[in-house]
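Left out: one protein chain. Kept in place: all the others.
The first chain written gets the first letter, and so on, giving A, B and C; residue counts start at 1 in each chain.
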Amino acid sequence: MSETWMIAGAWIAAGLTIFLFSFLYKDNPFFKIAEHLYLGAGMGWWFQVYVYNILGPKVWTPLVVNHDWMVLIPAVLGISLVTQFIPKISWISRYGFTFLMGYGSGLAIPASLSTDFINQIGGTIKPLSMMASMTPFAIFNSLLIAFGVVCVLFYFFFSVEHKGHVKTVSNIGIYFLMIYFGAAFGNTVMARFSLLYGRFDDLYTFSDKHYFYASQLIMLAMVVYFLVHNFMGKDKKEVTEDEAAG
Amino acid sequence: MLKEKLQKFFKLDRRWIFLLLAIVLFAPIIKPIGLPNKTISRDVQNAYTYMDTLAPGSFVLFSLDYDPSTRPELQPQAIAMIRHAFQKNLRVGVVTYIAGATGLIQQAFEKVPKEYNKVYGKDYVIFPYMANAVAVLTQMSSDFYGIYDKDQDGTDARTLPVMQGIKNYKNMALVVNITGTSMLDIWVAYVGDKYKVPVIGGVTAISQPGYGPYLQTGQLKGLIGGMKGAAEYESLIKQPGKGTSGIDSLNLAHLLVLALILTSNIILLIIKYL
Amino acid sequence: MKLIKKQIPLAIVFVFGVLTLISYYIPHKKSVDFMEMMNKWENIVAAFAFFLGLISLFYSHYSKIARKVDGWGYSLFVYIGFLAMVVPAIYCHGKQMDAAGKTALGWSFSFIYNPLSATMFAILAFYIVSTAYRSFRIKSLQAFVLFVAAFILILGKVPLGQIIWTSVLGWTGAGVDQVIDWIMSYPAVAGKRGIMIGIAIGAVVTSFKIIFGIERQYMGKD
Partner (left out) sequence: MNVMTKNKLGFALVLLFAAANTFAAKPGPAAKKATADPLLPVAGLTVIDMPYDVGGTALLKWDVRPSDTPDVTYQVYVSSLETGGWIKAEEFPADTRTGKDIDLPFWAWDTSIKEHAVKVELNNYYGEAQSTGSPFHFKVTAVKGKNTAESEVVSVVTLSNWFRLDRMNNLVLLLILIIAFFWAVSHAKRKGLFIRRIAGLDAIDEAIGRATEMGKPIYYMTGIGSMSQISTIASAFILGEVSKKVAQYDSQIKVPHYDPIVMTVCKEVVKQSYMEAGRPDSYRDDINFFVSQDQFSYAASVDGMISREKPAACFFMGYFMAESLLLAEVGATSGAIQIAGTDVEHQLPFFFTACDYTLMGEELYAAGAYLSKEPMLMSALKVQDLGKLIVMVSVLFGIIFVGVGAWRHWDPFVQVILNMFKAY
């Protein structure tokens, strides 16, 4: 990869990054360009993934090279979906998606039962099998989980009216849910900041002299655009500002 | 009067928050502040000590399995550990089982070896990406070259000076796996336990707690978690890098969030009770 | 007509659902092969479905350009973006790396696709802060619990926060690491487990409804 390409790449990457970030200030033509470009690029990326990883090795090769005619079944089911565009025969597409739904449902039942049902019950009672060597605090913790699980499940009871004792218990369940939500939220913050830090770090790299100050120049151009835009459309500004502030 | 002002602050245009966040995250990149770092965590120290006590010339296999999405956290870890390996004059081999990692590995090895006058082929080697990690890892236990007969440039791997005397895991002193996926579990289960190869891991902050059991049982010799772990390792090898500036950024950004939610609650209290 | 329009699709759901379900309990090679085949079939059907999406996308942006609706110019960028990925992919047969290093597709990936997706992902960092500012307000006891859990988790994740904890709450003898560990491994697990069990049972019953054809609204009428 030649140096020119690298520098061109840096300019494009820095530009697209800043365009997308500009949405945080407000919607603007540059964001719209990046958004639409991304729409195409995203589909383009998956297009080549599907062609080179699925249609090539899993459909074309078996069919043309190995003459494995079984592949025709999913291919026909897949093509049936495209009948969607012709309203008269669009019902044919049902053949395609009912297959997917049947397969998905069949897969979901035993998997949910084992990992999320049986194993979760097991996980709740298992710690107590160490009873003999547990500290009182550890016993308390294990009981706390069990108690919490039961309370949360009470919250999800649908065919019982939530009043009296049921209400009390399901309310306690809500507190456990709140702890989980808060903790999960707080736990994710760092990962998201790291990502943003990574983007900024890239922009910083592209701001180097080596890349002809790509980040600074694009940034500057954006600021100038917004200033000019605000200045030119002074009368319209009030509205957009308010709306953006929300 | 005060209340009205506070009400206004309550509905603060969120773009001010965005600006603040951008500043606190960006500023340390330009100029690392070096905020006080808490003591080095036990698992990072263990990782450092293990690597530090290896005999010069030992072969360390780095499995770098992360893609751009986890790069900010994991690349600094990888660079710090590679620096350490070069400092100690260890031989370095790099493999990967994530296609997206190849570009990042290239990036890491563009600069670091030069700092220590290390030569490709003699002191370190990079192998091409391989799919189907489990199968490859199992295969490598009997014959490394059965899978990796060529390095990334297509040179016959057996002829490289760096690979002299390396045939399988038995000849390797350490495996370092830095990953944002479940690769570390695979390394521990299929290689570490089976062939008694010491394994050190580097993971994201989110997945770090899950590896507690492996550390307890000694299946992992050490673990580096997130940006914080990278910063700690950098301070151990006395080479502040992206991890150190990163942890500054994260420190400030977290405090910003806390300050914001505290302020909004204090205002809420004042409006309610005053 | 009703047979081919309704009964056969329902039969397809039932047959594939039941076969997939029972193969969980059958370790035989035949059942393993069957599942492998189903997996492959699903991939293939999904790949064809992708074209359905692609055609819809192209068609809608084509009609925007053709009718010259407001902002039709942006629609051109959809095609540019698509070509920017697909042309290099065809040129180097879908490979991102070759012996000489990054290929054209590798370039497109790392300078177009990756900055775009990474930036979109990173925008979450901004939103997580503004959401936190808006919603972690203690208006009730429940909100207080939510607030405390989130606050401790955010505080304890960074060294500076740990230092603050030690200097303010050090006298309690509990480090913030331990507190976080406790929250994550006990009360939070209880909450999460309750949700998961509920979801599991709900998913099983919904799957029954699909397989046995009790819920069939998705097929439309006629």
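In this section, a contact is a pair of C-beta atoms (placed from the backbone, for glycine too) under 8 Å apart; a residue touches a chain by one contact, two chains touch by 3 or more.
Computed from a predicted model, the values in this text were never measured in an experiment.
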Interface partners of the hidden chain - shown chains only, full complex considered: A, C
Given A:Ile109, A:Met190 or A:Ile218, the one touching the chain that is not displayed: A:Ile109
Option touching the unshown chain, where C:Ile12, C:Leu105 or C:Ile128 are the choices: C:Ile128
Interface with the unshown chain - residue positions in subunit A: 20, 23, 27, 31-32, 34-35, 38-39, 41-43, 45-46, 81, 84, 87, 93, 96-97, 100-101, 103-105, 107-110, 113-115, 117-122, 124-126, 128-132, 142-143, 146, 149-150, 153-154, 156-162, 177, 180-182, 184-185, 188, 243, 246
Absent-chain interface as seen on subunit C, which is shown: 24-30, 32, 42, 46, 49-50, 52-53, 56-57, 60, 116-117, 120-121, 123-124, 127-128, 130-132, 134-136, 192, 195-199, 201-210, 212, 214-215, 217-221
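Note that in this section only the chains that are shown with their structure count from here on.
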More contacts between chains, B-C or A-C: A-C
Far-end chain from subunit A, centres as C-alpha averages: B
Averaged-CA centre spacing for the pair subunit C and subunit A, given as whole angstrom: 4
Where subunit B touches two or more other chains, by residue: 14, 18, 21-22, 25, 68-69, 205, 250, 253-254, 257
Residues within subunit A bordering two or more other chains: 24, 187-190, 193, 195-196, 198
Footprint of subunit C on subunit B - complex, ascending: 12, 14, 17-18, 21-22, 25, 35-38, 68-69, 99, 102-103, 106, 128-129, 152-154, 205, 209, 228, 231, 247, 250-258, 260-261, 264-265, 268
Subunit A-touching residues of subunit C, taken from the complex the two chains share: 5, 8-10, 12-21, 24-25, 37-38, 40-55, 57, 71, 74-86, 89-90, 93-94, 101-102, 105-126, 128, 132, 142-143, 145-154, 157-158, 182-201, 203-204, 206-208, 210-211, 218-220, 222
Interfacial residue positions of subunit A with respect to subunit B in the complex: 24-25, 187-191, 193-198, 200-201, 204, 244-246
